[in-house]
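Report on the following structure.
Up next is chain A:
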Amino acid sequence: MVRLLPLIVAVPLLGAALLVALGRHVRRAVAETAGCACAAGSAALAVGALVLTHGTAVTWAGDWRPHHGAGVGIVLVGDRVGLGLAALTSLLVVAVLAYSWRYFEEPPRGHAGAFPALVLLFQAGMCGFALTGDLFDAFVFFELMGAVGYALTGYRVEEPRPVQGALTFGFLNSLGGYASLLGIGLLYARTGELGMAQTGRRLDAAGGPDALVTGAFVLLVTGLLVKAAAVPFHFWLPDAHTVAPTPVSMLLSGVMVELGVYGVARVHTTVFAGPGGIPAAHFRRTLLVLGVASALTGAVMCWQQRHLKRLLAFSTVAHTGLFLTGLALMSDGATAGVCLYVLGHAGTKAALFAVTGILLDRYGSVDEHQLHGRGRGAWRLGLLFALGGLALAGLPPFGTALGKALVEEQADWLPLLFVPVSAVTGGAVLRVAAGVFLGAGPVPEERPGRQETAGDEEKPETGGLLRWLPAPMITVAVLLLAGALAVGTIPGLAEGTATAAAAFGDHAGYLAAVLDAHHSTPAAEGEWWTGPGVALGLLSAALAVALAVPAVRRLLPSGGWTGPLRRLHSGHVGDYVAWTVAGIGLLSALTWW
Partner candidate 1 sequence: MTGRVRRWALAAGLAGTAALMVAAGTGLPRFGGDQHPYGARAVAASLRQQTANTISSVNFDQRALDTLGEESILFGSVLGTVVLLRQTRDEHRVRPRPERVPAALRRYGAGLLPVTLLIGLYIVAHGQLSPGGGFQGGVVIATALHLLYVGADYRALERIRPLGLFELVDGSGEAAYVLLGGAGLLAGSAYLANVLPHGTFNTMASGGTVPLLNAAVGLEVASAVVVLLAHFLDQAIEITDNRKAHR
Partner candidate 2 sequence: MADTALVTLTLLFVAAAAGAAVLTRDPARQAVVLSLLGLGLALLFTVLQAPDVGLSQLGVGAAVTPLMILLTVRKVRRRRKRDG
Partner candidate 3 sequence: MNGWLVAAAVLTAGGLGPCLWAGSRGTAGRRVAAQNMATLLLCLDFLLLAQGYGRPSYVDLALVTCVLGPAGTLVFVRLLAEELHDEPEGGPPGARLLTPVTLVATPATVLPLCVATGPGRAMAKLLVIGVLLGLGATVTTRALRHG
């Protein structure tokens, strides 16, 4: 079974290659079925590996196994977290391909399989990134998901906005990727290794960290933080997620951004967590500052949006901030909580995007103001959307709530951040749900002269407007939300996550498993719902409702004080590049002193 790990990456690649090679000769239905089958095959492999193997599955591509810890090959490491993310990615890709069944009006001429092929390549990039244990290989897969991601984001070329968002995405991600590669180059200069485990071991042997290790760390995580959309590297995310085709937004927000967070944690625990790496206090400080800043910025900006997809995109920034904050604690319990939170968030956020996509295709708009009251008939859709909002806010027993509760237990001050941030993002979604599906409150008046992105110019992605709700779309949304619910209700999953998190944070254990084939399974108690956890979840859900109700009635101040922050999100590539290098400077300062 372990030998088959590379197939998780290879199967979608083969599917994409065949779809392109035969694209001119097959009908669209065949191409889409084949795409789904490949994605599902890869998902089955990932889930199978997760169930059938124990501990950390290690396999060397080309059978280039190391001797006495020194080798020349690339290792794939299917530890619980990596395999779990590969499985999550693959399952989400299956859901997305099912959702986009016959989605776009017509595929590019002669390329019936172009969209599924791109999605499969995206899947391969993400799975490869989750599984690889080699720094440069991670860069390659990082670039694969990037390159395909830009193309997918700009897929609807007839409209002006998607191409602009995709271009911003492309510039910033490439810049981040090159910074990462410089970091890899610096590490190679010091250690002469590319494998994460090998690099970590050499650094530990070399003694304490110096400026080179710090510099390598900063540059390396810059790329990953760009992917993770941490403030001030986040500017591309709202622009890209706002305009990407809805199925693509589901993937971008659901897993790709989270993979950036995973990359930061993975690189840190394997390479920099030992005595030769970055001092724990410095790492904690860096991640905390960025995490808190992202959570607050995301929440504030999310509340201000009227473009539904942009609103959801900023909520992703906020939640990424929470994930980073959780990881900054560097405890197994917090990591386990973050893992569950990511799982729950993926289901919830993808479901919310799915519903938004249906709205767009049915009513031709994703603008909160324009849609006001127009969704009155679609109570099922409204229910889904509201449930998604509550899940985002952290209503037990959704997986988001369980993850949030587990993290909050780790320190007394954490609820002060987690509760308001999740309440504001959930509240924003509830505000929209009440306005659109219930027609509650007065019709919002236009505020001319305000710098904002409205959602009334978006075009439906299905050719014409839909007259009824397509069954596959609704089903996918329901299943995704059910998945988020399952994360919080299946005790086995929480137990498995606890074990996974303990192994994930074990620097020495990872090195031994990869280089010495020495496997140890750290014991870990699975945490479960506790009284305070449930109470905090209920509190943030209640807060979300409490925020949404006056907002719908226009009783809240308009938030003019956020003007400067909004102006920073200018949509200007030059600005964003400037912020990205400023971010490198900030990271240096945080890690150095």
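Simple rule for what comes next: a contact is a pair of C-beta atoms (placed from the backbone, for glycine too) under 8 Å apart; a residue touches a chain by one contact, two chains touch by 3 or more; residues count from 1.
Quick note on selection: all candidates are chains of the complex that A comes from, given by their letters.
Here the structure is a predicted model, which means the values were calculated and not measured.
Undergrad: Which numbered chain among 1, 2 or 3 touches chain A in this complex, counting any copy?
TA: Among 1, 2 or 3, contact with chain A goes to 1.
Undergrad: Quick check on the complex: what are the chain A residues that touch candidate 1?
TA: 3-7, 9-10, 13-14, 16-24, 59-64, 70-74, 76, 108-111, 114-115, 117-118, 121, 124-125, 128, 132, 136-137, 140-141, 143-144, 147-148, 150-152, 154-155, 157-158, 160, 163, 186, 188-190, 192-194, 210-216, 218-219, 567-568, 570, 572, 574-575, 577-586, 588-589
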